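With one protein chain removed, the remaining protein chains of the complex are shown where they sit.
Take a look at subunit A:
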Amino acid sequence: MTPTENISGEPGTADPRDARATAGVGEHPATVECALPVVRLLDQDGRRLQDDRFGPWVEDLDDDAVAQIYRSMLRSRRLDEMATSLQRQGQMALWPPLRGQEAAQVGSARAVGERDFVFPSYREHAVILERGIPAGQMMSQFRGHKASSWKPSETRTHVYSLVLGSQVPHAVGYAMGIDQDRRLAEDAGEPAPAEEAVLVYFGDGSSTQGEVHESMVFAASYDAPVVFFVQNNQWAISVPFSTQSRVPLAARAAGYGFEGVRVDGNDPLAVLAVTRWAMAEARQGRGPVMIEAETFRLGAHTTADDPTKYRSTAEEQRWAARDPLLRTRALLEGEYGVGQQWFDELEEETTAWIKSTRTEILAGRPEDLEQRFDVAYAAEHPLVDEERQWYLDYQSSFLPDHDETPAGSAGHDAAQEDRA
């Protein structure tokens, strides 16, 4: 879309000052010079591009490794489609689709080491799968069955954060803790702990939050081993990127005193290379680093959204042509000679996986509200105890169903006996 094209794709009628006119094209109407190259290792047709700085970071990738990346992207896309259907079928109140962002997520998550810690936002479903969290379990939060679908202590992956940008200072603080661990070990004359870093995800919309700004300042001041990974998917619900920023977000990093790198977010090899480099920088005490992955949310913001109200079909089509799955498939076919049969078998395998995952998801049930009284505080709390009893007493005031155990059954029997 040219700057004079309007939202309906008709040329010549739009006000070039209208933020929408330049949204989503990766061109920033900045009033200052801040050109940053976009790192690419694949062109749009999946052919390799030379990059002396970042290319070596994925030199080890063979056909199998690329095939695994494609497999991960395909699985997350099919899971995302299934989740969207579940919402339409009334099985889930809301789902934020990731369609279009698979390369940014799979590529970056594959750069995370065993000891590293990840702080997602709320659309990082492909990251969550890469972290080893079972697909059948990962929707329990959106289904309303659990507060979080996984345990951070077991997965080294923090819970989803819905208050935009709120997780970014936590990631910085965690990274400051890694740094402090190293210092405490040194003071105690102990060997230095193994290197670790933190990867935190947020989006172009969240980049405006004050807490994200404060996080950048804290990270720089304390040399925190953290990598800020911004998925710039061009739209914060209905608001175009040009309303959030007049410069590429990666350009802001220099203002905080660390490096920012812009990468083609639909190129999984480039994303993997840049994130591997950035995590290594952070682990070795040369962080923080910011990565801006230029991508596009091909679907709606959530299942409650309607993108036809704010963006053009032409823009969607242009980005659909840059689909990361198409590009990676072209790479597999062109460079490694992978044939149709492999893709057919992968689809078949994925369909079977989706089917069993769907069954597992639908079998999930919410716990009783009583569980919430156990988790509001870590230690015993008299008010919560008192109100738990209110709840149990109220629940046990009903006659039991013939074929169902009433909610709050823990206190039920005793209360029944009391009345008898």
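Methods note: contacts are C-beta pairs under 8 Å (C-beta built on N, C-alpha and C of every residue); 3 or more make two chains touch, one makes a residue touch a chain; residues count from 1.
Just so it is clear, contacts and distances are computed from a predicted model.
One subunit of the complex is not drawn; among "3-isopropylmalate dehydratase", "3-methyl-2-oxobutanoate dehydrogenase (2-methylpropanoyl-transferring)", "ABC transporter substrate-binding protein" or "ATP synthase subunit a", its UniProt record names it "3-methyl-2-oxobutanoate dehydrogenase (2-methylpropanoyl-transferring)". Checked against the hidden chain, the listed residues A:G113, A:G136, A:G177 or A:G285 yield one contact partner: A:G177.
The hidden chain makes contact, of the residues A:Y70, A:W95, A:F142 or A:F218, with A:F218. From the set A:Q68, A:S85, A:Q137 or A:S166, the residue in touch with the chain omitted from the display is A:S166, counting the whole complex. Subunit A residues in contact with the hidden partner, per the touch definition given at the top, are 146-148, 151-154, 158-159, 163, 166, 168-178, 180-181, 183-184, 210-211, 214-215, 217-218, 221, 371-372, 374-379, 381-384.
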